[in-house]
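Heads up, this is only part of the complex; the chains shown haven't been moved.
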Amino acid sequence: MPTDLELELFVFMLATFLGLEIIRKVSPLLHTPLMSLTNAISAISVVGAILVTGAAGATFLSKVLGFIAITAVVTNIVSGFLITDRMVKMFKRREEKK
Amino acid sequence: MAHLTQYIYIISAALFILSLKWMNHPASSRRGVIAGGLGMVLAILGTFIGFPGADGVGIGFVHNWPWIITAFVIGTVVGVPIAYIMPMTAVPQRTALSHACGALAAALVGTAEFYQRQPHAETELRAFIMVALVIETLLGYLTFTGSLMAMGKLQEVLPQRPITYRNQNAVNFLLFAIAAGLAIRLAIVPTDTFLFPIFAALALLFGVLLIIPIGGADMPTVIAILNSYAGLSACAMGFVLNSRLLVVAGALDGSSGLILSIIMCKAMNRSFTNVLFGAFGQVQMSTGKAEQRTYRSASAEEAASVLEAASSVIIVPGYGLAVAQAQHKIRELYDSLTRRGVDVKFGIHPVAGRMPGHMNVLMAEADIPYDKLVEMDEINGDFPQCDVALVIGANDVTNPKARTDKGSPIYGMPILDVDKARTVMVIKRSMNPGFAGIDNDLYYMDKTLMLFGDAKAFVSELIKELPARVAA
């Protein structure tokens, strides 16, 4: 039976190929919002931060580090998605007003 | 409930993928952002739902609620204003800051796991987990300080110019070798806890040293590379926590950073190593002084009359436009010319500004329709048929030396063929060189008019002149 490492490596391989394919197709118009979007997505480490902080046997150190980590990534999540949204909303084909 | 969580994670990963897929076009990009946000909310809810019990499996309860909730509240309270107050010209700095936050979180989670798992080191810090863990913390800490440095340089809090000293690369390499040695030692003997703080400190220091020899203008490329590191760090966290969702999101982020940095390096005709170890900006700065050459300058009034006589104008925005925050004024100029029946387009160079796609965001912010923003390869064919090329705060990306002068540091970099237009007008404050520190032959051509002044101020004057002339 495959170990966890082997499973994760498999997934990593697939995800990297997929990432390279998809990102290559992103319109150059949108490279700046793309960067802030991927950044917001990589704030998925919030999952790890919650697991560390909320664990039953969390030490005080874990709680403090986890607390800082959650604060940092939640800031990223909130500001990342909102600012990306603000950016992409600006892109309009035809001028609406006037 | 733990099973439900796994299915939620699958959906969440699919949403992240769709999110990036939909960024392939402005029309679907909003959907992309919403999908990404939804994926994130699901992932967070799924994590709460599937929390393992004290025995590590089965249904359990989240402990330490006050800590978690407080952190969420603070994060939200800080994040919302950042998103709404941040001016678009400061996007590069914000991106650097958020890389720092993300990397810090990954590093801290790795550190916490390291100490938390010490009592069960035998089983829970097995070799492969420790390898992932040291990669996570190494990349996390160095990206944290590196990104802060990059932000400082972009915000011009720190000096823009590269700071170099003798044997710099040797010192950096030595430092990295020591950190790597400690990492290997920790991977083999995870119970050597006293080594960990030293390792972390070295990683933090290395992040600083890595960035100081790089010039401020190279920061955009550096940011993309750090983006990649932050992604890989999240990925490594996925290996430690055995979470596929983290592996996937991290890999997506990692490949995005990689591809963007490759695009930037290509657009500048440079290699990765050159960006990271070249101390490019400084060396060239001195070669800028050449013999006195003549050029023509013009006033806003004269420039306005040239524009009015034109039937097609291509505007080329550059870094100076961002510095002057002139995007809204340019929009007014665009409106005013369009109303007069002039055909106006924008020629966007991939590395104009301070971030890939930076000019597009600024122009979009000023409500310029995105089908008027034409990429370099497409617009280059239009310059010979264009009456006026109006260069606003751009320099290197229009320098014909890149095509002709093999000795030039920008030789081989693809440029906008502005010099092929019938008339060229350049708005900048002086004859000073741009980022590459070299003279621009464009300015000395017979058909070129230099329009000296701050981009925003000069464009305002231009706009004022235009209706006046119509009335006359």
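A and B label the chains in the order they appear, each numbered from 1.
Basically, contacts are C-beta pairs under 8 Å (C-beta built on N, C-alpha and C of every residue); 3 or more make two chains touch, one makes a residue touch a chain.
Small disclaimer: the values here were computed from a predicted structure and weren't measured.
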item	value
Formula for the whole complex, using the labels of the chains displayed	A x2, B x2
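The rule is simple: only the chains that are shown with their structure count from here on.
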item	value
Interfacial residue positions of subunit A with respect to subunit B in the complex	3-5, 7-8, 11-12, 15-16, 18-20, 22-59, 61-63, 65-95, 97-98
Residue ranges of subunit B touching subunit A (in the complex, touch as defined)	16-17, 19-21, 23-27, 29-30, 32-34, 36-37, 39-40, 43-44, 47-48, 51, 53-54, 60, 62-65, 67-68, 70-72, 74-76, 78-80, 82-84, 86, 88, 91, 94-95, 98-99, 101-102, 104-106, 108-109, 111-113, 115-116, 128, 223-224, 227, 230-231, 233-235, 237-260, 263, 335, 350, 355-358, 360-361, 364-365, 367, 369-371, 373, 375
